[in-house]
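Quick one: the structure is below, questions incoming.
All protein chains but one are shown in place.
Take a look at subunit A:
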(Lines give C-alpha, C1' and ligand atoms only; values in the text may rest on other atoms or scores of the structure.)
Protein backbone atom coordinates (compact mmCIF):
# COMPACT_ATOMS: atom_id res chain seq x y z
CA UNK A 1 0.00 0.00 0.00
CA UNK A 2 2.72 2.49 0.99
CA UNK A 3 4.75 1.49 -2.02
CA UNK A 4 1.71 2.07 -4.19
CA UNK A 5 1.17 5.55 -2.78
CA UNK A 6 4.87 6.33 -3.16
CA UNK A 7 4.77 5.33 -6.80
CA UNK A 8 1.63 7.32 -7.40
CA UNK A 9 3.23 10.41 -5.81
CA UNK A 10 6.14 10.04 -8.20
CA UNK A 11 3.76 9.94 -11.15
CA UNK A 12 1.98 12.97 -9.74
CA UNK A 13 5.25 14.92 -9.75
CA UNK A 14 5.81 13.93 -13.35
CA UNK A 15 2.31 15.06 -14.39
CA UNK A 16 2.79 18.26 -12.49
CA UNK A 17 6.02 18.93 -14.34
CA UNK A 18 4.27 18.38 -17.66
CA UNK A 19 1.41 20.66 -16.65
CA UNK A 20 3.79 23.43 -15.56
CA UNK A 21 5.77 23.19 -18.77
CA UNK A 22 2.70 23.17 -20.99
CA UNK A 23 1.10 26.12 -19.19
CA UNK A 24 4.31 28.08 -19.19
CA UNK A 25 4.82 27.86 -22.92
CA UNK A 26 1.17 28.17 -23.90
CA UNK A 27 0.92 31.31 -21.84
CA UNK A 28 3.98 32.85 -23.46
CA UNK A 29 2.74 31.86 -26.90
CA UNK A 30 -0.40 33.96 -26.44
CA UNK A 31 0.05 37.51 -27.75
CA UNK A 32 0.23 40.43 -25.35
CA UNK A 33 1.77 40.63 -21.90
CA UNK A 34 0.98 41.80 -18.39
CA UNK A 35 1.82 45.41 -19.20
CA UNK A 36 0.11 45.80 -22.55
CA UNK A 37 -3.09 47.71 -22.00
CA UNK A 38 -5.39 50.23 -23.66
CA UNK A 39 -3.02 52.98 -22.79
CA UNK A 40 0.43 52.27 -24.03
CA UNK A 41 3.11 52.65 -21.34
CA UNK A 42 6.13 54.77 -22.16
CA UNK A 43 8.85 52.47 -23.49
CA UNK A 44 11.26 53.29 -20.67
CA UNK A 45 8.80 52.34 -17.99
CA UNK A 46 7.86 49.14 -19.76
CA UNK A 47 11.52 48.26 -20.09
CA UNK A 48 12.05 48.89 -16.39
CA UNK A 49 9.05 46.78 -15.47
CA UNK A 50 10.18 43.91 -17.70
CA UNK A 51 13.59 44.12 -16.16
CA UNK A 52 12.16 44.17 -12.64
CA UNK A 53 10.09 41.04 -13.20
CA UNK A 54 12.81 39.37 -15.26
CA UNK A 55 10.71 39.27 -18.41
CA UNK A 56 13.56 40.55 -20.52
CA UNK A 57 15.72 37.50 -19.97
CA UNK A 58 15.76 34.57 -22.44
CA UNK A 59 12.82 32.15 -22.07
CA UNK A 60 14.91 29.19 -20.90
CA UNK A 61 16.30 31.20 -18.00
CA UNK A 62 12.83 32.30 -17.01
CA UNK A 63 11.57 28.72 -17.30
CA UNK A 64 14.28 27.21 -15.12
CA UNK A 65 14.04 30.04 -12.64
CA UNK A 66 10.35 29.38 -12.36
CA UNK A 67 10.85 25.67 -11.87
CA UNK A 68 13.31 26.22 -9.03
CA UNK A 69 11.11 28.71 -7.26
CA UNK A 70 8.06 26.47 -7.59
CA UNK A 71 10.02 23.63 -6.08
CA UNK A 72 10.41 25.89 -3.04
CA UNK A 73 6.66 26.64 -3.04
CA UNK A 74 7.24 30.20 -4.16
CA UNK A 75 4.92 31.29 -6.90
CA UNK A 76 6.42 34.76 -7.26
CA UNK A 77 4.88 38.23 -7.09
CA UNK A 78 1.65 39.14 -8.82
CA UNK A 79 2.03 41.52 -11.74
CA UNK A 80 -1.30 43.22 -11.27
CA UNK A 81 -1.87 43.26 -7.52
CA UNK A 82 1.04 45.35 -6.45
CA UNK A 83 2.80 44.26 -3.34
CA UNK A 84 1.04 40.87 -3.17
CA UNK A 85 2.61 37.55 -3.99
CA UNK A 86 0.71 34.69 -5.58
CA UNK A 87 1.22 32.79 -2.34
CA UNK A 88 -0.66 35.56 -0.55
CA UNK A 89 -3.55 35.29 -3.00
CA UNK A 90 -3.76 31.53 -2.59
CA UNK A 91 -3.45 31.69 1.17
CA UNK A 92 -6.28 34.18 1.47
CA UNK A 93 -8.55 32.78 -1.25
CA UNK A 94 -8.16 29.04 -0.91
CA UNK A 95 -9.55 28.53 2.62
CA UNK A 96 -12.73 30.32 1.54
CA UNK A 97 -13.09 28.29 -1.64
CA UNK A 98 -12.23 25.10 0.22
CA UNK A 99 -14.89 25.66 2.86
CA UNK A 100 -17.53 26.54 0.28
CA UNK A 101 -16.49 23.57 -1.86
CA UNK A 102 -16.61 21.05 0.97
CA UNK A 103 -20.03 22.27 1.99
CA UNK A 104 -21.28 21.97 -1.59
CA UNK A 105 -19.67 18.54 -1.90
CA UNK A 106 -21.40 17.27 1.24
CA UNK A 107 -24.75 18.53 -0.03
CA UNK A 108 -24.17 17.06 -3.49
CA UNK A 109 -23.12 13.61 -2.28
CA UNK A 110 -25.68 13.39 0.51
CA UNK A 111 -28.65 14.59 -1.47
CA UNK A 112 -27.58 13.02 -4.74
CA UNK A 113 -27.07 9.55 -3.33
CA UNK A 114 -30.26 9.76 -1.30
CA UNK A 115 -32.35 10.87 -4.27
CA UNK A 116 -30.77 8.25 -6.51
CA UNK A 117 -31.50 5.45 -4.07
CA UNK A 118 -35.08 6.57 -3.50
CA UNK A 119 -35.61 6.79 -7.24
CA UNK A 120 -34.14 3.33 -7.84
CA UNK A 121 -36.09 1.65 -5.04
CA UNK A 122 -39.29 3.15 -6.40
CA UNK A 123 -38.43 2.49 -10.01
CA UNK A 124 -41.14 3.82 -12.34
CA UNK A 125 -43.21 5.20 -9.49
CA UNK A 126 -43.87 8.85 -8.75
CA UNK A 127 -40.84 9.17 -6.43
CA UNK A 128 -38.65 8.05 -9.30
CA UNK A 129 -40.19 10.52 -11.73
CA UNK A 130 -40.02 13.37 -9.21
CA UNK A 131 -36.35 12.73 -8.48
CA UNK A 132 -35.51 12.49 -12.14
CA UNK A 133 -37.38 15.67 -13.04
CA UNK A 134 -35.36 17.38 -10.34
CA UNK A 135 -32.19 15.86 -11.76
CA UNK A 136 -32.90 17.02 -15.29
CA UNK A 137 -33.67 20.53 -14.04
CA UNK A 138 -30.59 20.54 -11.83
CA UNK A 139 -28.36 19.57 -14.70
CA UNK A 140 -29.86 21.91 -17.25
CA UNK A 141 -30.38 25.07 -15.17
CA UNK A 142 -27.07 26.97 -15.10
CA UNK A 143 -25.65 27.71 -11.66
CA UNK A 144 -25.92 31.50 -12.05
CA UNK A 145 -29.67 31.28 -12.65
CA UNK A 146 -29.97 28.96 -9.68
CA UNK A 147 -27.94 31.42 -7.60
CA UNK A 148 -30.06 34.42 -8.56
CA UNK A 149 -33.23 32.43 -7.98
CA UNK A 150 -32.09 31.41 -4.50
CA UNK A 151 -31.10 34.96 -3.70
CA UNK A 152 -34.42 36.30 -4.91
CA UNK A 153 -36.67 33.80 -3.16
CA UNK A 154 -34.83 32.84 0.02
CA UNK A 155 -32.93 36.03 0.70
CA UNK A 156 -34.93 38.92 -0.69
CA UNK A 157 -38.54 37.65 -0.52
CA UNK A 158 -38.37 35.43 2.55
CA UNK A 159 -35.33 36.93 4.22
CA UNK A 160 -34.15 33.57 5.58
CA UNK A 161 -30.58 33.90 4.42
CA UNK A 162 -28.32 36.89 3.75
CA UNK A 163 -28.15 37.86 0.07
CA UNK A 164 -24.40 37.90 -0.37
CA UNK A 165 -20.96 38.41 1.21
CA UNK A 166 -18.89 36.02 3.23
CA UNK A 167 -19.24 36.63 6.92
CA UNK A 168 -20.95 33.89 8.89
CA UNK A 169 -22.04 30.30 8.35
CA UNK A 170 -25.46 31.54 7.27
CA UNK A 171 -23.73 33.37 4.43
CA UNK A 172 -22.27 30.11 3.13
CA UNK A 173 -25.52 28.22 2.71
CA UNK A 174 -26.97 29.80 -0.41
CA UNK A 175 -23.76 29.74 -2.44
CA UNK A 176 -23.14 26.15 -1.35
CA UNK A 177 -26.60 25.10 -2.51
CA UNK A 178 -26.19 26.94 -5.80
CA UNK A 179 -22.81 25.33 -6.34
CA UNK A 180 -24.12 21.87 -5.38
CA UNK A 181 -27.22 21.80 -7.59
CA UNK A 182 -25.55 20.53 -10.75
CA UNK A 183 -23.41 17.86 -9.06
CA UNK A 184 -26.38 16.78 -6.90
CA UNK A 185 -28.46 16.17 -9.99
CA UNK A 186 -25.65 14.35 -11.72
CA UNK A 187 -24.92 12.13 -8.72
CA UNK A 188 -28.63 11.37 -8.34
CA UNK A 189 -28.80 10.11 -11.93
CA UNK A 190 -25.58 8.18 -11.56
CA UNK A 191 -26.67 6.54 -8.32
CA UNK A 192 -30.08 5.68 -9.71
CA UNK A 193 -28.80 3.93 -12.80
CA UNK A 194 -26.05 2.09 -10.97
CA UNK A 195 -28.45 1.12 -8.19
CA UNK A 196 -30.95 -0.23 -10.72
CA UNK A 197 -28.21 -2.29 -12.27
CA UNK A 198 -27.07 -3.64 -8.92
CA UNK A 199 -30.63 -4.48 -7.87
CA UNK A 200 -31.03 -6.70 -10.92
CA UNK A 201 -27.96 -8.71 -9.95
CA UNK A 202 -28.14 -12.34 -8.91
CA UNK A 203 -26.68 -11.69 -5.48
CA UNK A 204 -29.58 -9.41 -4.64
CA UNK A 205 -31.89 -12.35 -5.36
CA UNK A 206 -29.67 -14.48 -3.13
CA UNK A 207 -29.99 -11.90 -0.37
CA UNK A 208 -33.76 -11.98 -0.80
CA UNK A 209 -33.74 -15.77 -0.71
CA UNK A 210 -31.96 -15.55 2.64
CA UNK A 211 -35.04 -13.82 4.04
CA UNK A 212 -33.41 -10.42 4.45
CA UNK A 213 -35.77 -7.45 4.46
CA UNK A 214 -35.79 -4.82 1.74
CA UNK A 215 -33.98 -2.41 4.01
CA UNK A 216 -31.25 -4.92 4.88
CA UNK A 217 -30.80 -5.82 1.23
CA UNK A 218 -30.50 -2.19 0.21
CA UNK A 219 -28.13 -1.17 2.97
CA UNK A 220 -25.93 -4.24 3.19
CA UNK A 221 -25.85 -5.53 -0.35
CA UNK A 222 -26.87 -2.85 -2.80
CA UNK A 223 -25.53 0.55 -1.76
CA UNK A 224 -21.88 -0.35 -1.46
CA UNK A 225 -21.82 -1.87 -4.90
CA UNK A 226 -23.89 0.93 -6.38
CA UNK A 227 -21.61 3.66 -5.08
CA UNK A 228 -18.55 2.62 -7.08
CA UNK A 229 -19.30 4.81 -10.13
CA UNK A 230 -20.22 7.69 -7.83
CA UNK A 231 -16.86 7.42 -6.09
CA UNK A 232 -14.97 7.58 -9.35
CA UNK A 233 -16.88 10.70 -10.34
CA UNK A 234 -16.03 12.23 -6.98
CA UNK A 235 -12.37 12.84 -7.83
CA UNK A 236 -12.72 15.42 -10.58
CA UNK A 237 -15.89 16.75 -8.96
CA UNK A 238 -14.30 17.50 -5.59
CA UNK A 239 -11.33 19.16 -7.24
CA UNK A 240 -13.64 21.29 -9.35
CA UNK A 241 -15.92 22.23 -6.50
CA UNK A 242 -13.22 22.83 -3.89
CA UNK A 243 -11.20 25.14 -6.06
CA UNK A 244 -14.22 27.31 -6.34
CA UNK A 245 -16.56 28.50 -8.99
CA UNK A 246 -15.86 31.85 -10.52
CA UNK A 247 -19.53 32.50 -11.28
CA UNK A 248 -20.85 31.66 -7.84
CA UNK A 249 -18.08 33.59 -6.12
CA UNK A 250 -18.81 36.64 -8.25
CA UNK A 251 -22.57 36.53 -7.65
CA UNK A 252 -22.28 36.15 -3.90
CA UNK A 253 -19.27 38.42 -3.51
CA UNK A 254 -17.09 35.69 -2.06
CA UNK A 255 -13.36 36.37 -1.84
CA UNK A 256 -12.36 32.93 -3.11
CA UNK A 257 -9.75 31.63 -5.47
CA UNK A 258 -12.01 31.22 -8.49
CA UNK A 259 -12.12 34.90 -9.39
CA UNK A 260 -8.32 35.21 -9.27
CA UNK A 261 -8.05 32.36 -11.70
CA UNK A 262 -10.35 33.84 -14.32
CA UNK A 263 -9.20 37.45 -13.94
CA UNK A 264 -5.55 36.53 -14.09
CA UNK A 265 -6.00 35.22 -17.60
CA UNK A 266 -7.47 38.43 -19.00
CA UNK A 267 -4.87 40.39 -17.02
CA UNK A 268 -2.04 38.28 -18.47
CA UNK A 269 -0.87 38.09 -14.87
CA UNK A 270 1.69 35.39 -15.69
CA UNK A 271 2.65 34.41 -12.18
CA UNK A 272 -0.96 34.22 -10.97
CA UNK A 273 -2.01 32.08 -13.96
CA UNK A 274 0.89 29.75 -13.34
CA UNK A 275 0.50 29.69 -9.60
CA UNK A 276 -3.21 29.01 -9.57
CA UNK A 277 -2.97 26.41 -12.36
CA UNK A 278 -0.25 24.54 -10.52
CA UNK A 279 -2.20 24.72 -7.30
CA UNK A 280 -5.39 23.45 -8.96
CA UNK A 281 -3.47 20.64 -10.60
CA UNK A 282 -2.05 19.53 -7.27
CA UNK A 283 -5.55 19.41 -5.79
CA UNK A 284 -6.96 17.52 -8.78
CA UNK A 285 -4.15 14.97 -8.72
CA UNK A 286 -4.50 14.53 -4.96
CA UNK A 287 -8.27 14.07 -5.29
CA UNK A 288 -7.81 11.41 -7.96
CA UNK A 289 -5.28 9.58 -5.80
CA UNK A 290 -7.67 9.65 -2.85
CA UNK A 291 -10.47 8.29 -5.02
CA UNK A 292 -8.30 5.46 -6.28
CA UNK A 293 -7.40 4.52 -2.72
CA UNK A 294 -11.05 4.71 -1.66
CA UNK A 295 -11.97 2.54 -4.63
CA UNK A 296 -9.61 -0.17 -3.45
CA UNK A 297 -11.15 -0.03 0.01
CA UNK A 298 -14.73 -0.31 -1.25
CA UNK A 299 -14.21 -3.01 -3.84
CA UNK A 300 -11.99 -5.86 -2.66
CA UNK A 301 -11.62 -7.09 -6.24
CA UNK A 302 -9.49 -4.08 -7.08
CA UNK A 303 -5.97 -4.80 -5.96
CA UNK A 304 -3.88 -1.67 -5.75
CA UNK A 305 -0.85 -2.50 -7.85
CA UNK A 306 2.29 -2.80 -5.76
CA UNK A 307 0.46 -4.40 -2.84
CA UNK A 308 1.55 -7.94 -2.13
CA UNK A 309 -0.75 -10.77 -3.06
CA UNK A 310 -2.96 -12.02 -0.28
CA UNK A 311 -2.58 -8.93 1.82
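Following the convention adopted for this analysis, a contact is a pair of C-beta atoms (placed from the backbone, for glycine too) under 8 Å apart; a residue touches a chain by one contact, two chains touch by 3 or more; residues count from 1.
The criterion applied here is as follows: contacts and distances are computed from a predicted model.
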{"item": "Candidate names \"NADH-quinone oxidoreductase subunit H\", \"Oligopeptide transport system ATP-binding protein\", \"ABC transporter\" or \"ATP synthase subunit a\"; UniProt protein name, chain not shown", "value": "\"Oligopeptide transport system ATP-binding protein\""}
{"item": "Sole residue of A:171, A:192, A:221 or A:260 that reaches the chain not shown, by the stated touch rule", "value": "A:221"}
{"item": "Candidates A:179, A:207, A:242 or A:285 - the one touching the absent chain", "value": "A:207"}
{"item": "Residue numbers in subunit A that touch the chain omitted from display", "value": "201-203, 205-214, 220-221, 224-225, 298-301"}
